[in-house]
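Note that one protein chain is taken out, while the other chains of the complex remain in position.
Entry: subunit A
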Amino acid sequence: MALLEVSAIEVNYGRVTALSGVDLTVNEGEIVTVLGANGAGKSTLLRAILGAVPLKAGGIRFSGADITRAPTHSRIASGLVLVPEGRRILISLSVEENLQLGAHMRTDTTRVKAEIDAIYQRFPNLAERRHMLASCLSGGEQQMLAIGRAMLAKPRLMMLDEPSLGLSPLFVSKLFDLIKELNRDGLSILLVEQNTGKALGVAHQATVLELGRVVMAGDPKALAADPRLQQAYLGEGTPSH
């Protein structure tokens, strides 16, 4: 069953067209990855789904409801969440306050406490620094914090924007393990990545963007073997590693 349906959306920044005619579907329980070179429009797509940039045309449905015109906060309340590019940890808040911020719309405080404890169990490094300012964390720990914060929003679909960027190889494989684990627990995931190999390895479906358009979509294994995938990156002169 389709959880998220993006149909023919168009987004402009002034006179720059960032997305045009983009379709995307995420089914319940799937990991879908969106690939593409820098500037292809991947972040814009996630922002559009979250309602952080206005649509020029097209529509978005989430879990059966039309959310095309819904404000960001109500989309998040209905189960969409974004782990943004660059993580966007709040450095004037403590580690724990960053986690609590993820749950800022929830009123079930005892459940939230239990979930925060569960996150500490999963990431002991965060537990140790829970009362310190989040700026003291390493890049990898900050990414874990950003994901933990997103988990606390109780999402049904988690969107991650280049989560592996700037992480050590050890953290990258930890990250992909975590993504698989969250998905196994029932969370649907929309993953934007530059690390195409890893992303295609975990995804059930893949979509490739080039200059704001979908140029390829389908089975990740078939895509991984397709020479046009490399071209999509070389087209912008930014090959992935």
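Worth a mention:
Just so it is clear, a residue touches a chain if its C-beta (ideal position, glycine included) is under 8 Å from a C-beta of that chain, and two chains touch if they have at least 3 such contacts; residues count from 1.
Methods note: contacts and distances are computed from a predicted model.
Not shown: a single chain whose UniProt protein name, out of "Protein lplB", "Cytochrome c oxidase assembly protein CtaG", "Chemotaxis protein CheX" or "Branched-chain amino acid ABC transporter permease", is "Branched-chain amino acid ABC transporter permease". Among A:Leu133, A:Leu165, A:Leu211 or A:Ala224, only A:Leu133 touches the chain that is left out of the view. Of the listed positions A:Met105, A:Ala118 or A:Ala222, the one in contact with the omitted chain in the full complex is A:Met105.
Checked against the hidden chain, the listed residues A:Ile60, A:Ala153, A:Leu175 or A:Leu229 yield one contact partner: A:Ala153.
Counting over the whole complex, subunit A has residues 50, 52, 71-73, 75-77, 82, 84, 88, 90-93, 97, 100-105, 133, 135, 149, 153 touching the chain that is not drawn.
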